[in-house]
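Here the complex is missing one protein chain, while the rest keep their positions.
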Amino acid sequence: MNQESLSQIFINACLVNNFVLAYFLGICPFLGVSGKLGTATKMGGAVMFVMLISSICAYGIHALLVAVDAEFLQLISYIVVIASTVQLVEMFIKKMSPALFKALGIFLPLITTNCAILGLALFQTNKGYDFIQSIVYALGAGAGFTLALVLIAGFREQLEYAEVPKVIRGTILTLVIAGIMSLTFMGFSGLGTQ
Amino acid sequence: MSSGTNHTEAKSTDEFIKGLWKENPVFVQVLGMCPVLAVSNTAENALAMGLATAFVLLMSNTLVSLLRNFIPKEVRIASFILIIATFVTITDYAIQAISVDLHKSLGAFISLIVVNCLILSRAEAFASKNTLGKSILDALGMGLGFLFALFCLGAVREILGNGTFFGLALFPDTFQEWIVMILPAGGFFTLALWLLIFNLIKQRKEATA
Partner (left out) sequence: MIQEAVKSSSNSFIMLRAMVGIGVLCGFLIVVAYEGTLPRVQRLKAEALEAAIFNVIPGTTQTKTFNWDGESFTPAKAGDSPLVYAGFSDSGELAGVAIEASGQGYADIIRILYGYDPERQQIIGFYVLESKETPGLGDKIEKDQHFLDNFTAMDVSLTDAGEIANAIIPVKSGAKQHAWEVDGITGATISSRAIGNILAESTAEWIPRIFNHKSAFKQGNQ
């Protein structure tokens, strides 16, 4: 059981322990699609959406596995259920709202293997969050992911026009910016304490 | 026949060597970043994570290669993920049985080996198309390359950030630790540094060639 307040969970997941900058989860899309501000925003939205869904799924699976005393199947069932849920959601959105599908479409399959999603499911189980706490945790983590992605995309767009030595362009430059951002985000630490 | 075996032998060593240097999964392909950055704060953690990943990679490559004619194309990704998740679960229990402390310091990142793009990409790009022997060599090469990269990061971060190497103090007491190196930010900086070194070597080679 965990007695953290909801606002504490949100702030922790979003700022203090930002998934990208403190736990290094979801680094692949972070390095990959953080070049353009527009794409970064959409990607962030898609991740937040999938996080919310997989958080609910993970909560259900965990309850089920505990009930039948088969917790050793946790990892394998999380990954299978999350992957297939994303697939179902993708088909559902395609049917129901082609416009939304167009906006998110390309990113949904990419997200399945995003470690932030599985990480979220595992962390919420480890921390023993209840249903509402899990949802708030997912929202916080998603918001934090989007924030980090959008911020770094902004930096990178500006740096396009800067004269940077050729050898550090691309990944290296992004990593250095991420490092500095990670230091900056440390300033948020202690927000949750009285 | 002799020339044939020679030929394949030369090729097999290639499969092994390429993962270590030319196609190093971390420094060249930039794959599997989460564990690289997250658990490389000490040399010991880095080594343990590297070994765990290499083991999963070896086992999944072996099984995928054995079953490559049995798995239909349509469900191959799902099958690969199932196989990988199985070996990750096994590794998770094995590490718990070895040491509770080690399991605690690696935490959820053992489970996250499942989504390490390196393993899935080797299964998809190599093991599902090649013979068992070659797949094992490929896995060993890539696994050791990954281990090597993680160890490089872990060693630098532990030596500078904690003044120790595998827990042994290296410097006199007057040494002021660079705490930033153990923090998440240090992971980003150290990786950037190693990538820079690799890029410079590559650039120099190209210039001389």
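Structure notes:
Note that the chains are named A and B in the order they appear, and that numbering of residues resets to 1 at the start of each chain.
Everything below uses one rule, namely that contacts are C-beta pairs under 8 Å (C-beta built on N, C-alpha and C of every residue); 3 or more make two chains touch, one makes a residue touch a chain.
Owing to the predicted nature of the structure, the values given are computational and were not obtained by experimental measurement.
Every shown chain touched by the omitted chain in the complete complex is listed here: A, B.
Interface note: of B:L82, B:L132, B:L160 or B:L196, the residue touching the hidden chain in the full complex is B:L82.
Considering the whole complex, the residue from B:A125, B:I179 or B:L200 that touches the absent chain is B:I179.
As for the chain not pictured, it touches chain A at residues 1-2, 4, 8, 12, 16-17, 72-73, 76, 127, 186, 189-190, 192-194. The set of chain B residues touching the chain not shown comprises 41, 67, 70-72, 74-75, 78-79, 82-83, 85-87, 89-90, 93-94, 96-97, 99-101, 104, 161-162, 177, 179, 182-183.
Here is the rule we go by: only the chains that are shown with their structure count from here on.
Centroids of chain A and chain B (each the mean of its C-alpha atoms) stand 23 Å apart.
Chain B contributes residues 30, 33-34, 37-38, 78, 81-82, 85-86, 88-89, 92-93, 108, 111-112, 114-117, 120, 180, 183-189, 191-192, 195-196, 199-200, 203 to its touches with chain A in the complex.
Residue ranges on chain A touching chain B, taken from their complex, read 21-28, 31, 72, 75-76, 79-80, 83, 113-115, 118-119, 122-123, 126, 167-168, 171-172, 175-176, 178-180, 182-183, 186.
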